[in-house]
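Shown here: the complex without one of its protein chains, the others still in place.
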Amino acid sequence: MTEQKALNLTVTGAKSAPAPAGAPKMKTDGLSIYYGAFRAVAEVSMPVPDRKITAIIGPSGCGKSTLIRSLNRMNDLVSGSHIDGKVTLDGEDLYGPGVDVVDVRRRIGMVFQRPNPFPKSIYDNVAFGPRLYGRVPKAELDDIVERSLSRAALWDEVKDKLKQSGMALSGGQQQRLCIARAIAVEPEVILMDEPCSALDPVATIKIEELMQELKKDYAIVIVTHNMQQAARVSDFTAMMMMRPDRAGEMIELSDTQMIFTKPKDKRTEDYVSGRFG
Amino acid sequence: MSTETASVTTSPRDRMRVRRVKTSVARERARRFVNAGMLGLTGLATLIALTPLVWIIVEVITRGAPALTLDFLTQTFKPTSLGGGGIWHSIVGTLILITIASAISIPIGILAAFYVVQHPNTTLGLAVRFGTDVLSGLPSIVVGLFVYTLLVAGRSYTAISGAVALAIMMAPIVLRTTEEMLKLVPRSMREASLGLGAPEWKTSFSIMLPAAITGVVTGLMLAIARVSGETAPLLFTAQGSNVLSTSLDHPIASLALTLYKYAVDPDKVRNSQAWAIALIILFIVFSLNIGARFIASRRAK
Partner (left out) sequence: MASTPSKGLRTARPRQTSSAIGRALQHGDIPYKVIVILASLSVLGLMIGVGVMLWIASGVTRDSGGLGFIAATDWNPVSGVFGALPFIAGTLSTSLIALVVAVPFGLGVAIFLAELCPARLRAPLGFMVELLAAIPSVVYGAWGIFVFIPSVVQPVGNFLMNTFGDSSRGFFIPLFEGPFFGASFLAAGLILAVMILPTITAISRDVLLAVPRAQREGAYGIGSTQWETIWQVVLPYALSGILGAVILGLGRALGETMAVTMVIGNVSQLSTSLLSPGYTMASVIANEWGESRTPAYSSALIEIGLLLFVMSLFLNLLARLLVWSVSRRNPDQRA
């Protein structure tokens, strides 16, 4: 963290150069998040490795969602919110001066708790992002839509009804549509804020399988209140807790295996065993 | 899968990769520029939209204040050759019209609001809500014509018909705001009263109404504000007059009618008197609106 580069626009198709082996894709350093005077998250330092799934677990109200929403500056939308510390992507400070928040969110995609397709056709939902970058030739756009939907394991189910409204799909399909919409702009990181909490078990399994596919290309962060899910899908798990002053802190972060079998922190053990055993 | 268009893809997994749409620095600059530009335009639109408000207030004050003398307020009509006189007859007329209109519309509005709140999903309840919407959307001139056909045609223009026309415009406003406030009164309060054996009407008037009184008052203030500048419906009913009259079955003057007559008069003296009346009306309307808002915001705290 010696030098601070300005986040430059990624102009062409190439993905930014892979980070050197061992260096995480993203990183937070002493990150505190405030809503006005209230500190919601306190001094979290967390690496997000590339091509791995990092799960954030903890009791409700401990700041999991606040934390994940700060990673792509979604919290900027809440007036009065601000941060201390640093969030970096490939070493670039996302909150640094001159950083374009629109570009941050393009590079770090997000899938939300409840599926939120736009009331447009399936095709237009996926094409929404690419179209922001200019007039895309029809053939190329068709290709992007097909690839994104395939990538989101939805293509076979919707290929004959691309003109239908995205809101006419089932909940699980809607969530996969939202994932397709997110990857259509080719982000580098995908954030998932309790992506399955509104879905039934069958749809949940589908999304989890999909995450295993997606992690071959993306760094993924998932917030979940479901510990089985964290254990099933993630490579690393971070445990958050609410401190007496109601700020959330990260009390443990390690291999998912370790967290669920040999947690170092007593509170993690209580939480994991109480809900998991 | 349409791999034909993909140029450099090789492995099966790579074929699945979504290629980023090419963008350019120019395109990205354009997006930010459009963003800033359009957002700026909405701010500009707000500024321009509020200009008439300030402009009207300034004009009404600067043009109206000079003519606003004590004589102007206390004298009745005189020809301009004798100084033009004042608007005492119009002030009295407006007061009488609004008082009677309030006396008609307040009970109707409050009672109907009780019905709507206590029977929200009955046919009559829904119909009354719908009727309220329709009435509040009626052009005021249509209300005037209606009252004309009802009370004036074949007889003569009267103060009471003018008051009825204004009451028809006030009733929906009183009803709506009272209804909103009654809905906020906790159910338990009403049930507690009924549970003690208090009759329905007593519960309504001694428990519900006091709890909702600020809403009723703000509704009444807004309703008066709405009709105190109303002119069109009075053309067919109260008609206006140059003499001081307190009789309900004769034509009567009103500030708004006099303002209209003086504003379209070729005489400059009348024009400046019109501005003075506009100042009075605007003062009344704005005070009532601001007062209603003040009461409402104090209740919210």
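Here the chain labels run A and B in written order, and each chain numbers its own residues starting at 1.
Everything that follows uses one rule, which is that contacts are C-beta pairs under 8 Å (C-beta built on N, C-alpha and C of every residue); 3 or more make two chains touch, one makes a residue touch a chain.
Fair warning: this is a prediction, and the values are worked out from it, not measured in the lab.
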The one of B:M181, B:L209 or B:A225 in touch with the missing chain is B:A225
Options B:I61, B:V92 or B:V285, residue touching the unrepresented chain
B:V285
Only one of B:L41, B:L73, B:A103 or B:I213 touches the unshown chain, namely B:L41
May I ask you to list the residues on subunit B that touch the chain which is not drawn?
31-32, 34-35, 38-39, 41-46, 48-50, 52-53, 55-56, 59-60, 63, 107-108, 111-112, 114-116, 118, 124-125, 127-128, 131-135, 137-143, 145-146, 149-150, 153, 168, 171-172, 175, 194, 197-204, 225-226, 228-232, 235-236, 256, 259-260, 263-264, 271, 274-275, 278, 281-282, 285-286, 289, 293
Missing-chain contacts on subunit A, rising order, are 72, 74, 77, 79, 102-103, 105-107, 109-112, 114, 116-121, 128-129, 132, 165, 167-168, 178, 181-182, 184-185, 187
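Criterion: only the chains that are shown with their structure count from here on.
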Subunit A and subunit B, separation of their C-alpha mean positions in angstrom
49
Could you please specify the touching residues of subunit A with respect to subunit B in the complex?
9-13, 15, 100, 102-103, 130, 132-134, 136, 139-140, 142-144, 146-148, 150-151, 183-186, 216-217
Can you name the residues of subunit B that touch subunit A in the complex?
1-2, 5-6, 13, 16-25, 27-28, 31-32
